[in-house]
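The structure appears right after this line, and notes come after that.
One protein chain omitted, others in place.
Which chain is which? They are A, B and C, in the order written, and residues in each are numbered from 1.
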Amino acid sequence: MVGGGPKAFIGAVHRVAARMSDRYELVASALCSDRTQARSFAQELGISRGYGTFEEMAEQEAVRTDGIQVVSIVTPNDSHHAIAKTFLEHGIHVICEKPVSTHLGHAVELAAIAREAGLIFAVTYTYSGYPMVRAMREIVLGRRLGAVRMINVEYVQGWLATNLEREGSKQASWRTDPARSGPGGCLGDIATHAFHLACFVSGLRAQSVCAELTSFVEGRRVDDNVQAMIRFEGQARANLWASQIAVGNDNNLNIRIFGEKGSLAWSQESPNHVQYALLGEAVQLLSRGTAASLAKPGLPAGHPEGYYEAFAQLYEDAADLIQAKVRGDAPESAGSLLPTVMDGIEGLRFVEAALSSARDGSVWRELDGSR
Amino acid sequence: MVGGGPKAFIGAVHRVAARMSDRYELVASALCSDRTQARSFAQELGISRGYGTFEEMAEQEAVRTDGIQVVSIVTPNDSHHAIAKTFLEHGIHVICEKPVSTHLGHAVELAAIAREAGLIFAVTYTYSGYPMVRAMREIVLGRRLGAVRMINVEYVQGWLATNLEREGSKQASWRTDPARSGPGGCLGDIATHAFHLACFVSGLRAQSVCAELTSFVEGRRVDDNVQAMIRFEGQARANLWASQIAVGNDNNLNIRIFGEKGSLAWSQESPNHVQYALLGEAVQLLSRGTAASLAKPGLPAGHPEGYYEAFAQLYEDAADLIQAKVRGDAPESAGSLLPTVMDGIEGLRFVEAALSSARDGSVWRELDGSR
Amino acid sequence: MVGGGPKAFIGAVHRVAARMSDRYELVASALCSDRTQARSFAQELGISRGYGTFEEMAEQEAVRTDGIQVVSIVTPNDSHHAIAKTFLEHGIHVICEKPVSTHLGHAVELAAIAREAGLIFAVTYTYSGYPMVRAMREIVLGRRLGAVRMINVEYVQGWLATNLEREGSKQASWRTDPARSGPGGCLGDIATHAFHLACFVSGLRAQSVCAELTSFVEGRRVDDNVQAMIRFEGQARANLWASQIAVGNDNNLNIRIFGEKGSLAWSQESPNHVQYALLGEAVQLLSRGTAASLAKPGLPAGHPEGYYEAFAQLYEDAADLIQAKVRGDAPESAGSLLPTVMDGIEGLRFVEAALSSARDGSVWRELDGSR
Partner (left out) sequence: MVGGGPKAFIGAVHRVAARMSDRYELVASALCSDRTQARSFAQELGISRGYGTFEEMAEQEAVRTDGIQVVSIVTPNDSHHAIAKTFLEHGIHVICEKPVSTHLGHAVELAAIAREAGLIFAVTYTYSGYPMVRAMREIVLGRRLGAVRMINVEYVQGWLATNLEREGSKQASWRTDPARSGPGGCLGDIATHAFHLACFVSGLRAQSVCAELTSFVEGRRVDDNVQAMIRFEGQARANLWASQIAVGNDNNLNIRIFGEKGSLAWSQESPNHVQYALLGEAVQLLSRGTAASLAKPGLPAGHPEGYYEAFAQLYEDAADLIQAKVRGDAPESAGSLLPTVMDGIEGLRFVEAALSSARDGSVWRELDGSR
């Protein structure tokens, strides 16, 4: 693991997720930029090989016979590219926190390196790990809603409704600093999760976006509210709303998807159920129990699962792919639901198009960057 | 009452609403365009003076000493203007179904006539009659959320997900016929309700709109899905989504409004509660009981009220205004929450701006019609 | 109408309900025990014949050619018997607030009088008027759940959690006075509604009850919390919990009914939906729309109905029965869902059995009074 030092939030989540899946052993790390602290915190966590820097770690692990197979990158966004590149170049698979990079070009480069080297490059779009999200995808791809018409996806939080970054919040501070988080604030931080969810569930590619970005809190240097209308391939339309100033919301990611014959609705804060409606019929409440043929079973229905379990699913998926590689199975990712660097690239295209659209007064922008 | 014949939906609702408030007596009518049927159905309903045409009715009632004080207009949209004008010109107050007219110019004309004649011209934007909607408005106007930042309003239905108008549905047929319903389909029919709700609760005026209109059902002549981003005065932003192809939704009108210090959320299908969140505090569930100082009390909390009660509230408000007129109180509408022809005009401005925006590729359009 | 004076709650509800159904005209009344006030309030409400006493009213109406067909009795519980008896003896149909009487014997007597005279005696167990409650009954009686096994019914409120009766609350005062409300407090006031709901939905008769009654508030003279286990015919069991000290609850009446093959769940505060589960299938959310073949349609689904509409349904049913009488149709109540004096008698049997059970330390008591 690179990153995930003493006060980091997401690093600890990755560690729990890896332990839950029981297919990883955390043996090497470079936990923070301070060499001494990196080593002492590794010791505290019982990690055998606590390196001072990620470069050191990549070099030495690459030559050990018992070196790591895969690295988790959980550092601030602006460092993802350099770290991932280093490990890929040393032949080590990568599980990277979202976003892949703060620049589209860098992400494209990483994808190329991984592809050539035949390495897994997973990106932890966590929410695609929820069983009911996967059940939705299966229903949509099984054409049970007919052609998709409309998607409404939201990711709204309220924790940045005031200027927390000035009050010394570490989490607020790096997320609202364009240098560290990338040019989009709320856009890059959470709208991309919503965007990925819409793509994942619908199985469709986004074509163009028309966006309005706002920074409501005085003195904030990045957007904290994102309104976007999206056109998907095949006539489908979407609304995407992401916000960090929506007081009263904790982590309200939700999606509704409507086709010719039916619809689905899911909310991350009640992740164990999906509302499923078919034309002219009563709305059904699917659970892991009643969507059993649809999703990989976990705990029996009624025993709630949550965020960690979704995260652990991604680690499970990555382990499957890596073991398939080891066994020489091909193609390695056939049928895998694990988000990869390709999803990361789509996410960055969305960010760039939305920024460009908003800058020019909400004109429609193609996701490939052309008008 | 003009309109509200044998199979009409909304006419019957108006009659129940008027009876509930107990301040109206239905004594004269022109219930449908067929003279004979108009008279026989009036007799069936026990209405004393069942006229064959509205012109006849206006003329004769105007000269009777016991003539009607106010007329309810519940005919198809394209006839509202002519009927309202006739009654206003005969000095009779008007309660008109939404929209005031299918043309902005006509609505402006009616407003002028009513103003000069000193007559009440109510428009039944039903949802503003709900007690909890009024409680929300009071909270917002009392600045308890601070300055409004973001509004998310939706009105989504699923009943037009297929081509019902071809299958002989009367309700579907006139609503999807531009000649009868006006140029906007879903836009004029329900998006305007959502728009009014946003204006009513926030107390703010909309300035410009950026819209995408879609007609998903093959062969449909009007839009059946409306996506709009709106800029309100004072920096506030809004998302408005209205749809008639959202399978699984009956009459899902809902609004969330976010200010600097708090937020409110309400849904028409659970109209007896409002979620009220203040920065850093637990979300509260307001009811008629706990918002008692805020809204006019009706039934005790826990005895659910619904659509009819909201409608009856508007009739109650109109009766208050008319009696104030009779008593000579001035100004007649001080403090009234009753929607009037002025709200109808705002609604039509929104329709025109949204149509224009969508036609030109989702450019921002001012509500006064200028770029 | 007898009762329903200036500050009465339920009298006003009856009046609205009768107006909504549009099949009643309120022409005569004895609105309160004070003669003068009875007359002046009648005038205020526009009632033509405002009598000073109910005896006067019964006598004079009985001899008029345009006399009332039916009387609504909305006085305090202890006066129901005398008033109902008087009107029945004058050949006038009765709609009586629940309970029929404070004594079982009196209720039996009234039933006999009504039966012999061939008169309607409706009792307003309001909650049986909700469309979704009727839909549940139809599902159960249609054997779609198989044999009923278990019922869980609750009616919990919080408004009497403190000693309101000492603070001068009129509503609290008569309800906690055994002389006026009858021997059961919470038991007679609301547990009987829950009991009726269980009987109505299941179509089963209760056989015995094992109860614990508590009076939690110091100084209160009647029970304010009712716990009861009930055995119904055919092996079915039930839990009934009624409370007036359940802080945080307004009017939380809810029922869940379980059979061999499925279950239903409904809550009065969200009355427009029913949860319907069948063995091994996803839970369905029935609405007036999707239970359309089951229940008499009202407003389109999605336009919420509530307490008044349920009440109006009972008035509608009573009007049907009375008109059938007038037409000479027989048997008058075939297929009617209207609760009558017979339901009132069952309710009083439940009250007596529960009181007796609790007094003797929660022994099982038959509803016919035998051990």
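Throughout what follows, contacts are C-beta pairs under 8 Å (C-beta built on N, C-alpha and C of every residue); 3 or more make two chains touch, one makes a residue touch a chain.
Just so we're clear, the structure is a prediction, and the values are computed from it rather than from any experiment.
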**OP:** Give the residue, chosen from C:T102, C:T192, C:N225 or C:N251, that touches the chain omitted from the document.
**Re:** C:N225
Original post:
From the list C:L45, C:A111, C:L278 or C:L337, which touches the chain that is not on show?
Top reply: C:L278
Subject >> Residue of C:A12, C:A82 or C:A161 touching the missing chain in the full complex >> reply: C:A161
**OP:** With the missing chain put back, which residues of chain C would touch it? List them for me.
**Re:** 149-150, 152, 154, 158, 161-162, 210, 212, 214, 216, 225, 227, 229, 235, 237, 239, 241, 243, 245-249, 256, 258-263, 265, 275, 277-279, 283, 361-364
Original post:
List the chain A residues touching the unshown chain?
Top reply: 9, 13, 15-16, 19-20, 22, 157, 249-252, 268-272, 287, 289, 299-309
Subject >> Positions on chain B contacted by the hidden chain, ascending >> reply: 275-276, 280-287, 290-291
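Note that only the chains that are shown with their structure count from here on.
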**OP:** Would you identify the chain whose C-alpha centroid lies closest to the centroid of all protein C-alpha atoms displayed?
**Re:** B
Original post:
Measuring from the mean C-alpha position of chain A to the mean C-alpha position of chain C, what distance in angstrom results?
Top reply: 55
Subject >> Intercentroid distance (Cα basis), chain C paired with chain B, Å >> reply: 36
**OP:** Specify, in ascending order, the residues of chain C that touch 2 or more different other chains.
**Re:** 287
